[in-house]
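Every protein chain except one is present and positioned as in the full complex.
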Amino acid sequence: MNFWSDPINTIYESLMLTFTGWGLDGALAQIIIYVLGILILITFAMIIDILLVWVERKVVARFQGRLGPNRIGPFGLFQPIPDVIKLIIKEDTTPANADKLVYNLAPVLSLGSVLFLWAIVPLAINIYGVDLNVALLYMVATGAFGTLSIIMAGWSSNNKYALLGAFRQVAAMISFEIPMVVVLLIPAIITGSLSMQTITNFQTENFWFFLVSPLGALLFLISAIAELGRSPFDLNEGESEIVSGYHIEYSGMKFGLFYAGEMLHAFTFGGLLSVLFFGGWHGPWSSEIPFLGVVYFCAKALFGYWLIMWVKYTVPRIRIDHMLMFNWKFLTPVSFALLIVTALVHPLLRDAGNWIYVPGMFLSNVLVVWVTVEVLRSRSKKDRTVAETVQAVAHH
Amino acid sequence: MIPISWYLFLSAVLFSIGLFGVLVRRNAIAILLSIELMLNAVNINLVAFWRYGNTVNMAGQVFAIIVFAVAAAEVAVGLSLVYSIYRRRNTVIADELDLMKW
Amino acid sequence: MDSTQLLFLFSSFLIVSSAVNVVSSKNLIHAALWLISTLFGVAILFAILEAGFLAVVQVVVYIGAIAIMFIFAVMLTRRENLESGSQVNKSWPFALLLVVVIAAAIGSLMLKWDGMNTLPVQIAEGYDSVASLGAALISPDAFVLPFEVASVLLLAALLGSVYVAMNKK
Partner (left out) sequence: MQNSWLYIGLFLLVGIIFPVIPLVLSALVAPKKPNPIKQSTYECGMETVGESLVQFKAQYYIFALIFLVFDVETVFLFPWAVSLNVQPYFVVVEGIFFIMILIAGLSYTWRKGMLEWV
């Protein structure tokens, strides 16, 4: 076994030898090694998170024709450090009527629910937390904690705006969870597994799922943006209506935790998009050199993050009723149609070889898009006719 | 190794707590919360019997999933009824709901 | 006392103490949050029982959907939920007695059963419970009928509850 081809197992075994050499119990040694590994993984995630603060500020500045942070370090790269220090030394106020325990628990749970996701994200061929056989559902389950933390924050702050913001955000999150979960079923159908590692390996050996389900990738991206509460779906913080949403009463580091959670969540969803549809860590020589896989993964995740940012700083906010209508009357039916078509076509073409399978699946996606566009066109034509008739009557 | 009795006793205790809640709480939503406790007690038993019996036979897990569906349906209908009654009578206190007496 | 037993005792303590809080909390939001902690404890039990799929589903369905529904409902009917009066009805001593009797009856029935010390069976290496659960759910000689009926049940619940909740007067 070689460190460069299988780093985690090499370290694991040498540590195991060391610990048992000290006379530790095998099970205890295993737990200690697990905790060490988890700490390293979470620290890695948090370092990325801190860098993301810089990326976010720099990119938004460029989108808006500004320079962005450029004082501390090259290109302002060390800007996040004073940002973090500022958050830590700021006074932390708590509203007098707040429900203290729930109020303090909410930001912890908010960041925690994002960190939980990193347990299952495969960073490279043999660098990952755990290869869980129900990883896709685990991903949905961590989202449940995120939703819960928002309700807790909104309710415990004892503030009208916080409560309204929380309920808007939760309504959006739970609504858009349905198309997201339905889209998750597509990789599950193709690979016959819910494990992220199996899904990535399948894509490494065959084709990226982006090729067989481009519509699925698009639907996942849209519902991910809504889950994250980013523009155009950032109704929780419509400044003109409800000030700043569910975390309005939070200040100092508690606000910082919400902020960090939001950033890391966007990055993680970029990573999950790449795992599910863009081959995860797959790239040239990624199977031989795992560390290269980590680089590919981060690059792809950053690309997903950039897509989310691009949408965020380009598209204006939409109204909450439009947003929920968009989900229930458009996204959900389309995702179910895609699921049904995938389930029907996949078993037929499965044994036909990749040269028939990939174009076949791609064409079935095109078919779904085409039917959707036609239905939308006929509906809008009808709506327009009705509107014109009403207008004509009003003129007379 | 845990003998099955641990699970059975735990689920009996949880069921009893839930039953007590159903019998004594005045708020209709609290009664529904207690029913959830009872359903969970049932689920613990189902899964425990799956694990301690023949694991190839998935009946225990399938039943547990059906219980999830039933719990969801029960919550949906129950809470809607509570809400509907609340809008008509402006109360969610179960004792005060004496429509049948009228 | 091995580690699984310790974990079991921890989660059963979590379950029972949170369940007591669910039943006794005055504030219904607190009761719902305690319910979430109970449900999470049950999810830990499912993980100990190696029903990983159910452990995750427990979190997705109960914490992600049902508990959220409860909180929504409490918010909708909130003129009543922070009431200062008694949260239990007048006949609670009788109810307590009844519950104790029922619990004792269940306990004595269980003590009569001679399979109480059964230990878990060994699960075969590489056994995928999700796939076999899927096979059981859809194969005609197993549970396909409950599977389809569940969807009819959910349909009925959806239509009924939305109708009841939306019905104006």
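Observations, loosely collected:
As written, the chain order gives the labels A, B and C, with residue 1 at the start of each chain.
In this section, contacts are C-beta pairs under 8 Å (C-beta built on N, C-alpha and C of every residue); 3 or more make two chains touch, one makes a residue touch a chain.
Quick caveat, the model's predicted, so the values are computed rather than measured.
Listed by label, the shown chains that the missing chain touches in the whole complex are A, B, C.
In the complete complex, the residue from A:Ala188, A:Val294 or A:Met309 that touches the missing chain is A:Ala188. The missing chain, though absent from the display, is touched by one residue of B:Ile2, B:Ala76 or B:Ala94; that residue is B:Ala76. Touch with the chain omitted from the figure is made, among A:Ile11, A:Ile81, A:Ala119 or A:Val311, by A:Ala119. When the omitted chain is restored, the residue from C:Val16, C:Ile102, C:Met116 or C:Leu158 that touches it is C:Leu158. Not every partner is drawn; the one left out touches subunit C at residues 7, 44, 47-48, 50, 52-53, 55, 57, 60-61, 64-66, 68-69, 72-73, 75-76, 78-79, 123, 130-131, 133-135, 137-139, 144, 147-148, 150-152, 154-155, 157-159, 161-162, 165-166. Seen across the whole complex, the unshown chain contacts subunit B at 65, 68-69, 72-73, 75-76, 80, 83. Mapped onto subunit A, contacts with the missing chain fall at residues 30-31, 34-35, 38-39, 42, 46, 87-97, 104, 107-109, 111-112, 115-116, 118-119, 129-133, 136-138, 155, 157-161, 163-164, 167, 171, 174-175, 177-178, 181-182, 185, 188-189, 191-194, 243, 248-249, 252-254, 256-257, 320-321, 324-325, 328-329, 332-333, 336, 339-340, 343-344, 346-348, 350.
By definition in this document, only the chains that are shown with their structure count from here on.
Ranked by separation of Cα centres from subunit A, the top chain is B.
Of the two chain pairs considered here, B-C and A-C, the higher C-beta contact count falls to B-C.
Legend note: the chain whose CA centroid lies nearest the centroid of all displayed protein CA atoms is A.
Each chain gets one centre point, the mean of its Cα atoms, and the points for subunit B and subunit C are 6 Å apart. Once the centre of each chain is set as its mean CA position, subunit A and subunit C turn out to be 29 Å apart.
Across the interface of their complex, subunit C is touched by residues 1-10, 12-21, 23-27, 29-30, 32-34, 36-37, 40, 43-44, 47-48, 50-56, 58-59, 61-62, 64-66, 68-77, 79-84, 86, 88, 90-95 of subunit B.
Interface of subunit C with subunit B (complex): residues 2, 4-5, 8, 12, 15-16, 19-20, 22-23, 28, 31-32, 35, 38-39, 42, 45-46, 48-51, 53-54, 57-58, 61-62, 65-66, 69-70, 73-74, 76-77, 79-81, 86-89, 91-92, 95-96, 98-100, 102-103, 106-107, 110, 115-121, 123, 127, 129, 132-133, 135-137, 142-143, 146, 150, 153-154, 156-158, 160-162, 164-165, 167, 169. Per the touch definition, subunit A reaches subunit C in the complex via residues 27, 102, 132-134, 137-138, 140-141, 143-145, 147-148, 151-152, 155, 163, 167, 170, 174, 177, 192, 194.
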